[in-house]
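Up next, subunit A:
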Amino acid sequence: MNWLSQTLTSSLGKKLIMALTGLFLILFLTGHLLGNLQLLKDDGGQAFNEYAKFMTTTPVIKILSYLTYICIILHVIYSLILTIHNRKARPIKYAVSRQSENSVWTSRNMGILGTIVLLFLVIHLRSFWYEMHYGSIPTIEYEGGGQIKNLYQIVVEAFSQLWYVILYVVSMAALAFHLSHGFQSAFQTLGLRHQKYTPIIKSAGLLFAILVPALFALQPVYIYLKNL
Partner candidate 1 sequence: MYFKLKIWRQKSPEDKGGFQSYELDDVSPDMSFLEMIDVLNESLERKGGEPVHFDHDCREGICGTCGMFINGRPHGPQRGIATCQLHMRSFNDGDTITIEPWRARSFPVIKDLVVDRSAFDRIIQAGGFVSVSTGGVPDANEIPISTSIANEAMDAASCIGCGACVAACKNASAMLFVAAKISQLALLPQGKIEAKTRAENMVEQMDKEGFGTCTNTEACEAECPKEIGLVHIARMNREYYFAKQSSESLSEREKVHEG
Partner candidate 2 sequence: MNLDAKIPEGPLVEKWTRHKFNIKLVNPANKRKYDIIVIGTGLAGASAAASLAELGYNIKSFCFQDSPRRAHSIAAQGGINASKNYQNDGDSDYRLFYDTIKGGDYRSREANVYRLAEVSSSIIDQCVAQGVPFAREYGGLLDNRSFGGAQVSRTFYARGQTGQQLLLGAYSAISRQIANGMVQIFPRTEMLDLVVVDGQARGVVVRDLVTGKIESHSSHAVILATGGYGNVFYLSTNAMASNATAAWRAHKRGALFANPCFTQIHPTCIPVSGEHQSKLTLMSESLRNDGRIWVPKKGIKGLTAKDAVHIPEEERDYFLERRYPSFGNLVPRDVASRNAKMMCDEGRGVGATGLAVFLDFADTIQRDGRDMIEQKYGNLFDMYKQITADDPYDVPMMIYPAVHYTMGGLWVDYNLMTNINGLYALGECNFSDHGANRLGASALMQGLADGYFVIPYTIGDYLAGMPYEKIPVDYEAFQLAEKNVKDRIENLLKINGNRTVDDFHKELGKIMWDYCGMARNEEGLRHAKQEVIRLRDEFWKDLKVTGTNDELNMSLEKANRVADFFELGELMIDDALQRRESCGGHFREESQTEEGEALRIDDEFSFVAAWNFTGKDQPEELIKEELVFENVKLTQRSYK
């Protein structure tokens, strides 16, 4: 095995991939959120639809989106590999285990939280991403622009269903817990730990983990309430 593949298949290498893909996805979340905030604008969806068009047609964004797909896939695959490996490392479980006394719940349940986020992602992509790319979406014409796809309408229709809103809120809660551990954990894995900066990273991570999913969850709730 050459040195690179050996590094990436070592325990620390796999961890490195989890951390790097995780951090990239954190960046993606930030961008995605900023765009989605257009939904909250009271302009009948124009800003949002223009944003959606921009996201699906700009070459740089395209590259970034492929990178995002790769990161999601790697993050999922490596988490599976690591989980299987780690389960093998303890073939016989303890009869009594009180892990709550030595570690926090989220840190031990990243797999479950991640699975919820992944399931959400599938539904989410099916509803919007697939529709946008391959589905038949009504178009709309704005002043000064041609016909563009009216994704806003699809979003509003989706978010007027209560079960869909609840799914979003629950999933965002899972994402929040996932991030509350994942954010700072990624820095630890990269070896970035220092008594001066780690408290800042941990606070920033917590803030991010609360704020970003909360703002994401706000959108379906806002639209649902507005359309009641």
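Selection criteria: all candidates are chains of the complex that A comes from, given by their letters.
Couple of notes before you dig in:
Assume a residue touches a chain if its C-beta (ideal position, glycine included) is under 8 Å from a C-beta of that chain, and two chains touch if they have at least 3 such contacts; residues count from 1.
Predicted model, so just to flag it, every value in this text is computed and none were measured.
Of the numbered chains 1 or 2, all belong to the complex, but just one touches subunit A: 1.
Subunit A meets candidate 1 in the complex at residues 1-3, 6-7, 10-16, 82, 85-86, 88-99, 101-104, 107-108, 110, 181, 184-185, 188-193, 195.
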